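Only one protein chain is missing; all other protein chains are in place.
In this document, chain identifiers A and B correspond to the written order of the chains, with residue numbering beginning at 1 in each.
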Amino acid sequence: MNIYTEHLTFQTTQKREIINITEQIKAAMQKSGFHDGFVIVSSLHSNSAIFVNDAEPGLLEDVTEWLERLCPPSDSFKHTGNVESSSEKHLQALLLSHTEVIAFSEGKLELGPWQYIHFAELDGLRPKRVLIKIFGE
Amino acid sequence: MNIYTEHLTFQTTQKREIINITEQIKAAMQKSGFHDGFVIVSSLHSNSAIFVNDAEPGLLEDVTEWLERLCPPSDSFKHTGNVESSSEKHLQALLLSHTEVIAFSEGKLELGPWQYIHFAELDGLRPKRVLIKIFGE
Partner (left out) sequence: MNIYTEHLTFQTTQKREIINITEQIKAAMQKSGFHDGFVIVSSLHSNSAIFVNDAEPGLLEDVTEWLERLCPPSDSFKHTGNVESSSEKHLQALLLSHTEVIAFSEGKLELGPWQYIHFAELDGLRPKRVLIKIFGE
């Protein structure tokens, strides 16, 4: 089994943005030259996340509204570490995933026809890094 | 490290159903012939999920009630992609996981005595696919 590593950087133009990164993952898989294996996709920040689901724009609006409904801002938060990032962004990242693992077989990602890989930026307007690490043969 | 790939198909008789698939995962691990490694188990649909927890029937009812409480239907959803599948099913799938990674050592899954692998069908009555991909030696 061989290993291929790549880092992406995203700087969104809005605080909150969901970016479909499926094509970048496919391109990295092709660069790796592997046909059978898996990809680890990780957000390298505590206030952004990775998730796999449909990419239909209306659904992504529903996802955003849902994240805000289950993890709203609060005056009673204890987190004082960082003025740039308040607790609700961290909780929204926890509700999604810091990492997704996606397998591939015969040169194709093991995703259904309505499944896409997303980078969920919850506190953007600055450079944020995503790891793509591929193991395969 | 070697690779073994298998796909399962489930067609539930109810819209919503939680199926304990631990025995199928164990059987695939035995077919692989590997003793040390890990399994990637993925739902290949955006409105079903994989999760690891206890399989006690009362608890699974509590999980279902909880998914519906945190992700209820809503008239204000923007998702218009598919009449068969409304946003709450996608959100419930996000609340669980699209993929679980389970390690195994000395021919046994690394699960505690009350941990089982489940396929959570959130929008069933039609064929749904699950990937089992095993890496090991």
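In the analysis below, contacts are C-beta pairs under 8 Å (C-beta built on N, C-alpha and C of every residue); 3 or more make two chains touch, one makes a residue touch a chain.
Predicted model, so just to flag it, every value in this text is computed and none were measured.
Trainee: Which listed residue, B:F10, B:F38, B:F77 or B:F119, touches the chain dropped from view?
Mentor: B:F38
Trainee: Which is it among A:I21, A:C71, A:A103 or A:A120 that touches the chain not included here?
Mentor: Result: among the candidates, A:C71 touches the missing chain.
Trainee: Under the stated touch rule, tell me which residues of subunit B contact the chain that is not displayed.
Mentor: 1, 36-38, 51-54, 56-59, 61-63, 65-66, 70, 95-97, 100-103, 105, 110-112, 114-115, 135, 137
Trainee: For review purposes, identify every residue of subunit A that touches the missing chain, sorted by number.
Mentor: Against the missing chain, subunit A presents residues 1, 3, 5, 40, 42-46, 70-71, 76-82, 87, 90-91, 93-95, 97-99, 101, 129, 131, 133, 135.
Everything below uses one rule, namely that only the chains that are shown with their structure count from here on.
Trainee: Could you tell me the distance, in whole angstrom, between the mean C-alpha positions of subunit A and subunit B?
Mentor: 20
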